[in-house]
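Removed from the display is one protein chain of the complex; every other protein chain stays in position.
So, subunit A:
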Amino acid sequence: MRFKATIQNIHTFTKFTASLASLGPVAWVRLDEHEVRFTIIPEQGTQVWAVLSIDTIFEHYTIQSAAANVINLEVPLIPLNRALKSALRATSASIRLTKKANLPFLVLTITTNTFNRNALSSTTGGFGGGGAHAQSGSTHDTRDDSYDFHGASPSHDFGGSGRERETVVTQDIPIRVLGQASVEGIHEPRCREPDVHILLPPLMQLKSISDRFTKLALGSRDGGTGGTGGGRSAVASGLGPRLEIAANMHGCLKLNIRTDAMNISSVWTGLSNPELDAGQVEGGEEGIAAHPSTRMKELGDVQGKSEEGWAVCRIDGRDWGKVMSVGRLGGRVIACFCHEHALILYVYLSNNEEGGDESVLTVSDSPAVD
């Protein structure tokens, strides 16, 4: 069993793992000759099914195994993310599967070149640069990363004339290798055809509003006025408050929270409902004609005033907050609503290369049980 690759897009990979890490501690990773698949199926809450084309993140990709060159791994996401973060300023990074003392590891080898600071004087007062970040060429693209864990990007001055120095970091991520049998059952979450599909507004916007709603609902619950409906059952089950998310086929998205004390909603209008691709829908043109979303188009209006035409899903507010963390990837997000059943988000990563495969991250939220 061999797996070895150079990571060519550390940023995407890091943000990707960070998004996944907020949804579950462990992912099942399936590597084959064409794609990398990450699956998270927690006992409850959000399932993730993510498929990345090899060249989205890797380069010089080598894979070999007895099982038709497929390797299945169980990978802890937080250590993986942590390891990748240390590569954010790297000149190069590679990953490989290895065994140490009979235990399997994914080993990340990171090379970082920085200017030598040794030219600086050792005295405490010897910093004149005032924290100017002179960057070596290799790190120019790392600064826009608002998720940079270093927070404190080096506050040292690089003013001194020095040669470049090379630091090599290896991060050993403990993993488990899964047998073919144990992963057979894993498949993409299946669900009936959605009633409404809509392109979501910028996730940061959506996240801040939904987080606020969730917080308000939590606050009013703590007020202890007692209650009925969603709020109450949430208390009983120890879950977060229920957000109600609805969309119609006329570009409207509605976010709603209802407690005893309040009923707040936010409505977006003018969003787009992408056309279905006849090639992708079962039954072609006819399939589209019979598709639930086609019927939903006849109901509702562009202002979102009508009571009709909404496909509604209720989701756990805190869970939703975690899902929204995929926003850091900056992809296009299409939400598919199966009325009162499930909400599936498709996240399409924009690849720089023209014609490159789109990588899809599917996040599906199981329906709220009320």
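We take it that contacts are C-beta pairs under 8 Å (C-beta built on N, C-alpha and C of every residue); 3 or more make two chains touch, one makes a residue touch a chain; residues count from 1.
Note that contacts and distances are computed from a predicted model.
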| item | value |
| --- | --- |
| Protein name as given in UniProt for the chain not displayed, "Sedlin", "Large ribosomal subunit protein uL5m", "DNA repair protein rad9" or "Alpha-1,3-glucosyltransferase" | "DNA repair protein rad9" |
| Hidden partner chain, touching residue among A:2, A:99 or A:165 | A:165 |
| From A:55, A:74, A:193 or A:211, residue that would touch the chain that is not displayed | A:74 |
| Hidden-chain contact residue, picked from the options A:67, A:103, A:204 or A:267 | A:103 |
| Hidden partner chain, residues of subunit A it touches | 25-26, 74-76, 79, 82-83, 86, 101, 103, 105, 114, 116-118, 120, 122-127, 150, 154, 156, 165-176 |
